[in-house]
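Take a look at the structure below.
The complex appears here without one of its protein chains, the remainder shown in place.
What follows is chain A.
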Amino acid sequence: MNWDWAVVEDFMPRFWDGVLVTLQALAIGTLIAFALGLVWALAQRSSQIWVRWPVTAITEFIRNTPLLVQLFFLFYVVPNFGPSMSPLTTGIVGLGLHYSTYTAEVYRAGIGGVPIGQWEAATALSLSKGRTWRAVILPQAIRRVVPPLGNYVVAMLKDSPMIATIGAFDMLGEAQAFSNETFTTEALTVVGVAFIVIAYPASLLIRALERRLVR
(Lines give C-alpha, C1' and ligand atoms only; values in the text may rest on other atoms or scores of the structure.)
Protein backbone atom coordinates (compact mmCIF):
# COMPACT_ATOMS: atom_id res chain seq x y z
CA MET A 1 0.00 0.00 0.00
CA ASN A 2 1.58 3.21 -1.14
CA TRP A 3 -0.56 6.22 -0.60
CA ASP A 4 0.87 9.41 -2.08
CA TRP A 5 -0.53 12.74 -0.92
CA ALA A 6 1.29 14.50 -3.77
CA VAL A 7 -0.93 12.65 -6.23
CA VAL A 8 -4.00 13.75 -4.29
CA GLU A 9 -2.76 17.32 -4.48
CA ASP A 10 -2.32 17.03 -8.25
CA PHE A 11 -5.84 15.69 -8.58
CA MET A 12 -7.48 18.41 -6.49
CA PRO A 13 -8.11 21.04 -9.21
CA ARG A 14 -9.79 18.46 -11.42
CA PHE A 15 -11.65 17.04 -8.42
CA TRP A 16 -13.30 20.42 -7.82
CA ASP A 17 -14.25 20.63 -11.52
CA GLY A 18 -15.84 17.21 -11.12
CA VAL A 19 -17.66 18.23 -7.93
CA LEU A 20 -19.14 21.23 -9.75
CA VAL A 21 -20.38 19.04 -12.61
CA THR A 22 -21.83 16.47 -10.19
CA LEU A 23 -23.64 19.14 -8.18
CA GLN A 24 -24.89 20.78 -11.37
CA ALA A 25 -26.24 17.47 -12.65
CA LEU A 26 -27.81 16.84 -9.26
CA ALA A 27 -29.47 20.27 -9.04
CA ILE A 28 -30.96 20.34 -12.54
CA GLY A 29 -31.76 16.63 -12.43
CA THR A 30 -33.64 17.17 -9.17
CA LEU A 31 -35.66 20.02 -10.67
CA ILE A 32 -36.63 17.83 -13.64
CA ALA A 33 -37.47 14.86 -11.41
CA PHE A 34 -39.61 16.93 -9.04
CA ALA A 35 -41.52 18.76 -11.79
CA LEU A 36 -41.96 15.84 -14.16
CA GLY A 37 -42.91 13.53 -11.28
CA LEU A 38 -45.78 15.83 -10.36
CA VAL A 39 -46.93 15.77 -13.99
CA TRP A 40 -46.88 11.93 -13.99
CA ALA A 41 -48.69 11.77 -10.65
CA LEU A 42 -51.46 14.14 -11.75
CA ALA A 43 -51.79 12.39 -15.13
CA GLN A 44 -52.22 9.08 -13.30
CA ARG A 45 -55.14 10.60 -11.40
CA SER A 46 -56.79 11.69 -14.63
CA SER A 47 -60.32 10.43 -15.26
CA GLN A 48 -59.42 9.84 -18.93
CA ILE A 49 -58.21 6.31 -19.41
CA TRP A 50 -56.19 7.26 -22.51
CA VAL A 51 -54.15 9.60 -20.32
CA ARG A 52 -53.90 7.38 -17.27
CA TRP A 53 -52.98 4.14 -18.98
CA PRO A 54 -50.07 5.23 -21.22
CA VAL A 55 -48.55 7.32 -18.43
CA THR A 56 -48.70 4.38 -16.03
CA ALA A 57 -47.15 2.09 -18.66
CA ILE A 58 -44.34 4.54 -19.46
CA THR A 59 -43.45 5.24 -15.84
CA GLU A 60 -43.54 1.54 -14.95
CA PHE A 61 -41.23 0.78 -17.85
CA ILE A 62 -38.76 3.52 -16.92
CA ARG A 63 -38.78 2.54 -13.26
CA ASN A 64 -38.10 -1.13 -13.96
CA THR A 65 -35.18 -0.73 -16.36
CA PRO A 66 -31.62 0.29 -15.47
CA LEU A 67 -30.63 3.94 -15.49
CA LEU A 68 -27.33 2.96 -17.12
CA VAL A 69 -29.04 1.43 -20.16
CA GLN A 70 -31.42 4.40 -20.33
CA LEU A 71 -28.41 6.71 -20.49
CA PHE A 72 -26.96 4.65 -23.36
CA PHE A 73 -30.36 4.78 -25.05
CA LEU A 74 -30.60 8.56 -24.71
CA PHE A 75 -27.02 9.05 -25.84
CA TYR A 76 -26.77 6.61 -28.76
CA VAL A 77 -30.36 6.08 -29.94
CA VAL A 78 -32.16 9.39 -29.52
CA PRO A 79 -29.80 11.24 -31.92
CA ASN A 80 -30.98 8.84 -34.65
CA PHE A 81 -34.42 10.41 -34.38
CA GLY A 82 -34.09 13.79 -32.77
CA PRO A 83 -31.67 16.18 -31.15
CA SER A 84 -28.20 15.03 -30.19
CA MET A 85 -27.20 16.28 -26.75
CA SER A 86 -23.89 16.70 -24.98
CA PRO A 87 -22.94 13.93 -22.51
CA LEU A 88 -23.71 16.17 -19.53
CA THR A 89 -27.12 17.24 -20.89
CA THR A 90 -27.96 13.63 -21.71
CA GLY A 91 -26.92 12.61 -18.21
CA ILE A 92 -29.02 15.29 -16.55
CA VAL A 93 -32.08 14.46 -18.67
CA GLY A 94 -31.58 10.75 -17.97
CA LEU A 95 -31.23 11.23 -14.21
CA GLY A 96 -34.24 13.55 -14.09
CA LEU A 97 -36.41 11.30 -16.22
CA HIS A 98 -35.48 8.13 -14.32
CA TYR A 99 -36.11 9.63 -10.89
CA SER A 100 -39.29 11.41 -11.98
CA THR A 101 -40.93 7.97 -12.03
CA TYR A 102 -39.93 7.50 -8.39
CA THR A 103 -41.05 10.95 -7.30
CA ALA A 104 -44.36 10.33 -9.09
CA GLU A 105 -45.01 7.48 -6.66
CA VAL A 106 -44.12 9.76 -3.75
CA TYR A 107 -46.57 12.43 -4.91
CA ARG A 108 -49.21 9.81 -5.58
CA ALA A 109 -48.89 8.44 -2.04
CA GLY A 110 -48.75 11.94 -0.56
CA ILE A 111 -51.90 13.09 -2.35
CA GLY A 112 -53.63 9.79 -1.67
CA GLY A 113 -52.83 10.19 2.03
CA VAL A 114 -54.89 13.36 2.39
CA PRO A 115 -58.10 12.26 4.13
CA ILE A 116 -61.14 12.03 1.86
CA GLY A 117 -63.03 14.35 4.21
CA GLN A 118 -60.76 17.19 3.14
CA TRP A 119 -61.94 16.77 -0.46
CA GLU A 120 -65.55 16.64 0.69
CA ALA A 121 -65.07 19.75 2.82
CA ALA A 122 -63.68 21.58 -0.21
CA THR A 123 -66.70 20.48 -2.23
CA ALA A 124 -69.05 21.55 0.56
CA LEU A 125 -67.45 25.01 0.53
CA SER A 126 -67.84 24.91 -3.26
CA LEU A 127 -64.20 25.76 -3.80
CA SER A 128 -63.04 25.70 -7.39
CA LYS A 129 -60.84 22.84 -8.56
CA GLY A 130 -57.75 25.06 -8.57
CA ARG A 131 -58.39 26.39 -5.07
CA THR A 132 -59.10 22.92 -3.74
CA TRP A 133 -55.65 21.84 -4.88
CA ARG A 134 -53.80 24.98 -3.89
CA ALA A 135 -55.47 25.78 -0.56
CA VAL A 136 -56.50 22.35 0.76
CA ILE A 137 -54.82 19.34 -0.80
CA LEU A 138 -51.26 20.32 -1.71
CA PRO A 139 -50.38 22.02 1.63
CA GLN A 140 -51.29 18.80 3.42
CA ALA A 141 -49.63 16.55 0.88
CA ILE A 142 -46.32 18.44 1.04
CA ARG A 143 -45.66 17.40 4.65
CA ARG A 144 -45.85 13.78 3.58
CA VAL A 145 -43.74 14.06 0.45
CA VAL A 146 -40.74 16.09 1.63
CA PRO A 147 -38.83 13.33 3.47
CA PRO A 148 -39.15 10.67 0.73
CA LEU A 149 -38.33 13.25 -1.93
CA GLY A 150 -35.20 14.12 0.03
CA ASN A 151 -34.21 10.46 0.10
CA TYR A 152 -34.47 10.34 -3.67
CA VAL A 153 -32.17 13.37 -3.96
CA VAL A 154 -29.54 11.39 -2.04
CA ALA A 155 -30.22 8.37 -4.26
CA MET A 156 -29.74 10.58 -7.33
CA LEU A 157 -26.44 11.80 -5.95
CA LYS A 158 -25.27 8.21 -5.65
CA ASP A 159 -26.43 7.32 -9.16
CA SER A 160 -24.96 10.47 -10.72
CA PRO A 161 -21.52 8.86 -11.40
CA MET A 162 -23.23 6.81 -14.11
CA ILE A 163 -23.11 9.85 -16.38
CA ALA A 164 -19.34 9.31 -16.53
CA THR A 165 -19.99 6.20 -18.63
CA ILE A 166 -21.28 8.34 -21.50
CA GLY A 167 -18.35 10.72 -21.16
CA ALA A 168 -19.51 13.45 -18.79
CA PHE A 169 -16.73 14.72 -16.54
CA ASP A 170 -18.35 14.52 -13.16
CA MET A 171 -16.44 13.45 -10.02
CA LEU A 172 -16.04 9.89 -11.24
CA GLY A 173 -15.27 10.90 -14.82
CA GLU A 174 -12.44 13.16 -13.67
CA ALA A 175 -11.10 10.52 -11.28
CA GLN A 176 -11.18 7.86 -13.98
CA ALA A 177 -9.39 10.04 -16.53
CA PHE A 178 -6.82 11.10 -13.95
CA SER A 179 -6.19 7.50 -12.85
CA ASN A 180 -5.72 6.39 -16.44
CA GLU A 181 -3.22 9.15 -17.14
CA THR A 182 -1.13 8.71 -14.00
CA PHE A 183 -1.64 5.00 -13.18
CA THR A 184 -2.62 5.89 -9.62
CA THR A 185 -5.60 5.00 -7.49
CA GLU A 186 -5.71 7.90 -5.04
CA ALA A 187 -8.19 9.83 -7.19
CA LEU A 188 -10.78 7.02 -7.15
CA THR A 189 -10.42 6.72 -3.39
CA VAL A 190 -10.83 10.47 -2.89
CA VAL A 191 -14.02 10.42 -4.95
CA GLY A 192 -15.35 7.43 -3.02
CA VAL A 193 -14.81 9.23 0.27
CA ALA A 194 -16.32 12.42 -1.20
CA PHE A 195 -19.60 10.63 -1.88
CA ILE A 196 -19.85 9.52 1.74
CA VAL A 197 -18.87 12.98 2.97
CA ILE A 198 -21.67 14.56 0.92
CA ALA A 199 -24.30 11.86 1.36
CA TYR A 200 -24.01 11.37 5.12
CA PRO A 201 -24.86 14.93 6.25
CA ALA A 202 -27.58 14.99 3.58
CA SER A 203 -29.24 11.91 5.04
CA LEU A 204 -28.94 13.37 8.56
CA LEU A 205 -30.68 16.50 7.29
CA ILE A 206 -33.51 14.45 5.81
CA ARG A 207 -33.94 12.50 9.03
CA ALA A 208 -34.20 15.80 10.92
CA LEU A 209 -36.76 17.08 8.39
CA GLU A 210 -38.72 13.88 8.74
CA ARG A 211 -38.91 14.31 12.50
CA ARG A 212 -40.09 17.90 12.17
CA LEU A 213 -42.64 17.41 9.41
CA VAL A 214 -44.17 14.02 10.11
CA ARG A 215 -45.70 13.84 13.53
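FYI, a residue touches a chain if its C-beta (ideal position, glycine included) is under 8 Å from a C-beta of that chain, and two chains touch if they have at least 3 such contacts; residues count from 1.
The criterion applied here is as follows: contacts and distances are computed from a predicted model.
Participant: Look at the options "Ni,Fe-hydrogenase III small subunit", "Tricarboxylate transport membrane protein TctA", "CRISPR system Cms endoribonuclease Csm3" or "Ectoine/hydroxyectoine ABC transporter permease subunit EhuC" and return the one that UniProt uses as the protein name of the missing chain.
Facilitator: "Ectoine/hydroxyectoine ABC transporter permease subunit EhuC"
Participant: Among the options A:Q24, A:Q118, A:Q140 or A:T165, which residue touches the chain absent from this view?
Facilitator: From the options A:Q24, A:Q118, A:Q140 or A:T165, the contact with the absent chain belongs to A:T165.
Participant: List the residues of chain A that touch the chain left out of this view.
Facilitator: Against the missing chain, chain A presents residues 1-2, 61, 64-70, 72-73, 76-77, 80, 154, 157-162, 164-165, 171-172, 175-176, 179, 185, 188-189, 191-192, 195-196, 198-200, 203.
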